[in-house]
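Shown here: the complex without one of its protein chains, the others still in place.
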Amino acid sequence: MKRKNTGGNILTALTFIFLYAPIIVLIVFSFNSSKSRTIWSGFTLDWYRELFRDSLIMSSLETTLLVSVLAALAAAVIGTFAAIGFYNMKKHWRSPLLMINNIPVINADIITGVSLSLLFVSAGVVIGFELGFGTLLIAHITFDIPYVILSVMPKLYQLDRNLFEAAQDLGCTWFQTIYKVIIPEIMPGIINGLLIAFTMSVDDFVISYFTAGSSVQTLSMAIYAMTRKRISPKINAISTLLFTVVLILLVIVNVRESRQQRKADLKREQMPEEV
Amino acid sequence: MSKELIRLIDCRKEFDGEVVLDSINLDIKDKEFLTLLGPSGCGKTTTLRIIGGFLKPDSGKVIFDGVKINDVPPHKRKINTVFQKYALFTHLNVFENIAFGLRIQKPRLSEREITRRVHEALELVALKGYEKRSVSQLSGGQQQRIAIARAIVNRPQVLLLDEPLGALDLKLRKDMQRELKRIQQQVGITFVYVTHDQEEALTMSDTVVVMNKGEIQQIGTPVDIYNEPKNAFVADFIGESNIIDGIMVSDNTVRMYGRDFPCLDKGFAPNEPVDVVVRPEDIDIVPVELGQITGTVTDVTFKGMQYDIIVDFQGFKWLIQTTDHSPVGAKIGVKIDPDGFHIMKKSEYSGLYGDYSSYSSEYDELSAAPDEGGAEDE
Partner (left out) sequence: MSKTSLSSWSESKPLRILRSARAFLERYRKQSFAFPYILWMALFVVIPIILIVVYAFTSAGNGFTLKNFSGIISYAPVFGRSLWLALVATAVCLLIGYPVALAISRMNIKTQRIVLMLVMLPMWINFLLRTYAWMSLLENTGLINRALAALGVFDLINSLHANDLNYTPITHFQLINTNGAVVLGMVYNYLPFMILPIQSVIVKIDPFVIEAAEDLGADRGTVFRKVIFPLSLSGVISGITMVFVPAVSTFVISKLLSNGTVMLLGDLIEMQFTGSAYNPHLGSAISLIMMAIVVICMSIMNKFGEGEEQAVMM
């Protein structure tokens, strides 16, 4: 079915121009010496310098990283155990629980955010606390866990059903089975889920916006505040930096993956036949 | 080889109201190679899992060395298992896979002792020098050996094997059968082996337990099971059999097709209706005028060492294996020696097996697929 598909390829090319042109403009103007977003007036790195001096942005970056790391780690732990628990449940228990698990993934972010803020505000009135880092962290953990479960569950199902029994057969108690065998076996899925959860947290704006309160600000929230006030090439500078970081990460991941792939292929070729 | 090591007494197991094991009684002797044989769903794997401790029987007793072990969890039994798809730990290399059980043991073994025993086990399965390999790098047969080494290194008194050769191709399977038998004799422990492959069961076992529908049909040595099947199911499942309705006129005489044949069986009531088993290889083709009965050849298949011939005897089709070629449509006579007959009492399986009317070579191949009955695996 590999046919010439000129029309489709042209459309694909145009789509890429559409996808990337705004980003490229954004990047180019991060080096613009004037404040204008449209007229080029010379090269400068001033905006980057200013960016790093901007304590509001730097502290919001800190908040973002802190909440993302903590939320992803917590989600990885809770999510992995939850996935193992779900895996061992009968279907008529598992299915509805997984459905609830999927709610934050499927639901519109704004509803997740708004509903959590309702909970935090009303609980806050009763118990006596205010929206802040704690509520932000809980919100992030809540929407991170489903991603961990979604990436761990398939790994569990790929396991040989007998693996649990094999471990017990060789003398493991149930808990030893989990930490000596099952968790190491599904580790790639856990790591994967952790990374997805982390990026989801870094990227989130809407849910943070409703659950962080006024005292804490994530990077996304800072950017939002800046775009509302408009005009500051510092935004372009942040974009460029984030874009570069993401690009480098993706390249590393891809190179690693294809190298592993190649290694695996090689191994398979060299594999000795039967003894 | 006489002491009973494991006894299952009236073991019964249901899943969701469906009876999987119906009051099984089974004695397993020390150091024997016992095979649970039957089609899928017959309860053989359930029996194995009850012995291993992965399932508890709903009722009945599991006795190990004179002690009831119903409630002893798997990790406290002196029994190890080789699983169907090996269940190797892919995050550990070959050495650590085999050392796994040793490292769990309390009191802890010294590193030197562990190394020594892992090497010993690797030697036993002929995979010396593979310690550092990752298990996913190994071929199916090698993984199989690692699984065996991993179980045996713990010096269990019993090794359970759940269709361990099912995933291997035919040639490898034959090699591993011999290998398994050698290992069993070398380490001198009890093997309980589950398979649906009757040929595998006959070649390796000291004792074969034929199961169907959650019940034990027959227990015996391979020779007994083959020569003296207890009912039509066993006769059909083990090898090929023509099973014909007959009447035991008197001791040593059976009547079929309205004719009396001399046989060696006795002990039936006069004129008792019986199932008569005639193995395809026990039938001689002779000229029509010399035959005890005569029929028409309806199908001939060349099988390499012999021809499989389907012969219609008054509407009932027989399978005959012979080295002589007879063309389709030929009228032939057959002669069966007295020791070629095996007479069985009527059972619930009477009339269900042993007619080759629907026989075709295609059908043969289809049913040789794994998880099928496997009776035609020859």
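In order of appearance the chains are A and B, and numbering begins at 1 in each one.
Here, a residue touches a chain if its C-beta (ideal position, glycine included) is under 8 Å from a C-beta of that chain, and two chains touch if they have at least 3 such contacts.
This structure is a prediction, so every number in the text was calculated from the model and none was measured.
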Check each of A:Ile78, A:Leu159 or A:Met187 against the chain that is not shown and name the one that touches it.
-> A:Ile78
The listed residue (A:Ser34, A:Asn102 or A:Ser215) that touches the chain absent from the view is A:Asn102
Contact footprint on chain A, counting only the chain that is left out = 1-3, 5, 7-9, 11-12, 15-16, 18-23, 25-26, 29, 37-38, 78-79, 81-86, 88-89, 93, 97, 100-112, 114-119, 121-122, 138-139, 141-142, 145, 147, 150-151, 174, 178, 196, 199, 203, 205-206, 209-210, 219-220, 223-224, 227-228, 230, 235, 238-239, 242-243, 246-247, 250, 254
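Quick note on the criterion: only the chains that are shown with their structure count from here on.
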Of all residues in chain A, which touch chain B in the complex?
-> 160, 162-163, 165-173, 176, 180-181, 184-185, 187, 267, 271-275
Listed in rising order, the residues of chain B that touch chain A in the complex are 52, 54, 73-75, 79-81, 83-92, 100-101, 104-105, 126-127, 137-139, 141-142, 150-151, 154, 172, 175
